[in-house]
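Just one protein chain is left out here, and the rest sit where they should.
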Amino acid sequence: MQRLKMGMVGGGEGSFIGAVHRRAAALDGEIELVAGALSSTPEKALRSGRALGLPEGRNYASWEEMLEGELALPEEERIDFVSIVTPNHMHFPVARAFVRAGFDVICDKPLVHTSEQALELVRAVEKAGTIFCVTYNYTGYPMVRQARHMVRSGMLGELRKVIVEYSQGWLVRRLEDEDKQARWRTDPSLAGAAGAIGDIGSHAENLVATVTGLRISEICADLTTFVEGRRLDDDGNLLVRYEGGAKGVMISSQISTGEENNLSLRVYGTEGALQWRQEEPNHLLFAPFGKPVQTLRRGNPYLCEEARAASRLPAGHPEAFIEAFANLYLEAAAAMRARRGLSPERPPDFPTVYDGARGVHFIERVVESSRSEKKWLDA
Amino acid sequence: MQRLKMGMVGGGEGSFIGAVHRRAAALDGEIELVAGALSSTPEKALRSGRALGLPEGRNYASWEEMLEGELALPEEERIDFVSIVTPNHMHFPVARAFVRAGFDVICDKPLVHTSEQALELVRAVEKAGTIFCVTYNYTGYPMVRQARHMVRSGMLGELRKVIVEYSQGWLVRRLEDEDKQARWRTDPSLAGAAGAIGDIGSHAENLVATVTGLRISEICADLTTFVEGRRLDDDGNLLVRYEGGAKGVMISSQISTGEENNLSLRVYGTEGALQWRQEEPNHLLFAPFGKPVQTLRRGNPYLCEEARAASRLPAGHPEAFIEAFANLYLEAAAAMRARRGLSPERPPDFPTVYDGARGVHFIERVVESSRSEKKWLDA
Amino acid sequence: MQRLKMGMVGGGEGSFIGAVHRRAAALDGEIELVAGALSSTPEKALRSGRALGLPEGRNYASWEEMLEGELALPEEERIDFVSIVTPNHMHFPVARAFVRAGFDVICDKPLVHTSEQALELVRAVEKAGTIFCVTYNYTGYPMVRQARHMVRSGMLGELRKVIVEYSQGWLVRRLEDEDKQARWRTDPSLAGAAGAIGDIGSHAENLVATVTGLRISEICADLTTFVEGRRLDDDGNLLVRYEGGAKGVMISSQISTGEENNLSLRVYGTEGALQWRQEEPNHLLFAPFGKPVQTLRRGNPYLCEEARAASRLPAGHPEAFIEAFANLYLEAAAAMRARRGLSPERPPDFPTVYDGARGVHFIERVVESSRSEKKWLDA
Partner (left out) sequence: MQRLKMGMVGGGEGSFIGAVHRRAAALDGEIELVAGALSSTPEKALRSGRALGLPEGRNYASWEEMLEGELALPEEERIDFVSIVTPNHMHFPVARAFVRAGFDVICDKPLVHTSEQALELVRAVEKAGTIFCVTYNYTGYPMVRQARHMVRSGMLGELRKVIVEYSQGWLVRRLEDEDKQARWRTDPSLAGAAGAIGDIGSHAENLVATVTGLRISEICADLTTFVEGRRLDDDGNLLVRYEGGAKGVMISSQISTGEENNLSLRVYGTEGALQWRQEEPNHLLFAPFGKPVQTLRRGNPYLCEEARAASRLPAGHPEAFIEAFANLYLEAAAAMRARRGLSPERPPDFPTVYDGARGVHFIERVVESSRSEKKWLDA
């Protein structure tokens, strides 16, 4: 199998998510990093690229140079896709430019800052006909796919209630001055109009949408900035109403002391319920009405095909965050191969630009709801 | 030690909570059941009393007869207190009558149907100077007392967020026609203006208030009746704002498939966080900021005095629901003895008529908020 | 229902297990404590009885006086049974005397010190035809009864492996000089020939026998005394072979730092496996071959009849140690009533004198195996 050639924008020195993307891309041996513009500071970009062993000619000082440089190469040598792992504010210009130039894109979330940008990007992707994957990475977990399968196949009956939470504690205190991640993620010009709800709340929204297929109809939000001087929300609680009548709660926090990366989902239906926790991702609880709760564990033959396909190791040999991330890369890579006629077509099983756009819209509505005196805002 | 003499109103055949109260009262050998009017149906009352071995002359056909009969006895033979375990609508008349007659009272929750009734009862208790305990039984757990101690002694710093939940699944389907408990608990004339939020949501409110000392300032509620034909709410989600700036979420549900009696509390402060789950009540999680999470377990010498005093068995020999319930009886009994000069005075460590009144007010406000278009209602 | 009249030998001031027995007996309102000889020190016996409110004339200074005194009463006033909760060395003389006098007996474990004593007691019980219950209390847990049911009904297929463990940490350090419990439990003249293996290992043996019906055929034991100066084993590891070919491991320890009362059982068969832990006794894990693990929880309608009958509260309202203990009292009381013709006969569902005798034999063989150079000793 010919490896796909990846370029990367962002993800240089001090980046957290850049290394995650690189490991996710490398894990299965189907993708090769061949080019990069790893920082918005040219000097840092070049230094980061050298540290990673990027070939000299394709270690670019800026994403503009990279776009130009790659387009100048013979088509078969060019990168197949670009992975965008910059702070949020750069997603839009970089993604738009690469899409317009016909490159496939894997882009971190939240997609862009505004719905207007999102719409423009959606149109660009539609026009270009390229592959566009947004790394709502938690949907890559095998047991999330199992959960989705169980909801879709009716094992929960009619859905009534969804409790989703994404609680962290890393911003309990003011870290803005000492920590790069904290700095940009609490700066509206880099992170966008929202803090916790943008950074992690949007993962929660995407997880619910992916697993249940439910779409939010109304929102009632209460965002708070607990840490003095912080410029964006660091905590949020939402009442949510879904189309079709289900209801629920959504919690997003970065000031919940002691929490690490507690993304948890519970879905209650008339015939059964599911519970999944990202921090122990290898199992899924299923409570069929009136019967003992079952613990479904990754790697077992009793799981659905999508869950088994998303798994690399036998049961009991735990998989985790990077494998889930890598599943998005694998699925996007399969779609890219299909687009090139190298493998059969199949529906995308990764979050697309539409998911990304919906996430941006969600963030906007939550921020507006939180500022509103009105109880319910249409979503 | 002279046993206190208990009379019971309600709790006859088919009652769930009556037997709980009797076991809680019997557990420590300090209280003796000597009289009862165990049902509103005279025949059933008498049959139930005989089954329990009540002495013939004190097995009353009605609570009115019991009040009269006991008052006719020499003072030293009378019951010391009455335990009221009827459906909710009878709490008010029975409690008021016994208080007025000078008896101490242990009454199930929610206290009464309306704030007006609650106020009247509070005044009656104040006038009579009697002991009045409302069985918000979950506060009797040793690890709840430990949690309260830790919050009060500042181990959590300033409180920021409280997530409390009381989720059950027993009303997922329509049980009203076949189950006595379901029938009266969904009948507004017997249960009051609220269903789940009254029956279990008020426990959640009380648990938060007991552990944290926080008082609710504003409420935003969304109550739902999911099961067709049901006359009261069977699910509710609340955004809550507390005096002093803490915020939180409160969840109350009886249609959460697979949930049994999931009362769970999480409290996040600037210096630490706590987590407790009623279904595994013998431990409490404590996350001090920046340090490993600790699992505090009942029965250990490192616990606070109140937690140790509320415990009967060594660590690892689990205690549970009935012991917690019995702790309220023990504490109320101690207060009754103190009132009679049989033991030293001490501040009540059980939910009083004031807690009961606050609970009634809470239920009223939640119901009103749920009906309101206004986002925030003063609590 | 007429309450059964209980006398108690032992269990006075400073006793741990005496109060447990009293609470277990009181819990369900079917038994009344009417007499006692609560200590081997007459003065302490009387003081303890007064503290418990025993009637003056039946608060005896010694068990001999109690036996004599009760026999002197009219038959219908006498105690129905005696509960023996002394240190181990007194079980034999007291139990034998009361059995011979025709009283039913509930006796703590281990039954007696030697197999000879056990045999004599068995014969005495057979001759008297009385009820004799040995409080291997852990078998009273509803989920242990569920486990037994599942094994017996073939849900595990052929049993292959049993891992049982009873680990505590309370004797990590030398407590003999400061703690009454530690003192007598490490004194061979009071506790018998074994320490941990006698005190708690015999519970493990009984739990396996109860749940699986397996009988040990061969033992290979390694007992250790880790704490300097201690006179009995405080730790033991055993390889076990069962009749029929199953094998296993048995662990018993009181020096396992951090362990509280960790009695855990795992049973593996060709068709399924079970796991139960005493510290979280309300659930039982069941792993059917090739299918998701199920968590069976107490209080649910899907449980077997014996498990449901042994339960007092709905699911999610946890029961624990005292309820399990009380189940033995309830079952023994039912057998006593049946013996008196007050209720229908039924097979005893509590550990009998035969279980007690088998436990004594087990302890003896373990001690001998540990001293032996021979690998396998017949059990």
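To keep things simple, chains are lettered A, B and C as they appear, and every chain counts its residues starting from 1.
We take it that a contact is a pair of C-beta atoms (placed from the backbone, for glycine too) under 8 Å apart; a residue touches a chain by one contact, two chains touch by 3 or more.
The model shown is predicted, which means the values in this text are computed figures rather than measured ones.
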Neighbouring shown chains of the undisplayed chain, as defined at the top: A, B, C
Candidate in contact with the missing chain, chosen from C:Gly12, C:Pro110, C:Gly269 or C:Pro351: C:Gly269
Which of C:Arg3, C:Arg47, C:His89 or C:Arg160 contacts the chain that the document leaves out: C:Arg160
Contact partner of the left-out chain, one of B:Arg50, B:Arg152, B:Lys180 or B:Lys291: B:Lys291
Contacts of chain C with the absent chain, listed as residue ranges: 156, 160-161, 163, 165, 169, 172-173, 220, 222, 224, 226, 235, 237-239, 241, 247-249, 251, 253, 255-259, 266, 268-273, 287-289, 293, 372-375
Residues of chain B (touch criterion as defined above) contacting the omitted chain: 286, 290-297, 300-302
Chain A residues touching the omitted chain (full complex): 1-3, 16, 19-20, 22-23, 26-29, 33, 51-53, 168, 170, 259-262, 278-282, 297, 299, 312-323
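We take it that only the chains that are shown with their structure count from here on.
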Inter-centroid spacing, chain C versus chain A (mean Cα positions, whole Å): 55
Cα-centroid distance, chain B relative to chain C, in whole angstrom: 34
Junction residues of chain C, two or more chains touched: 297
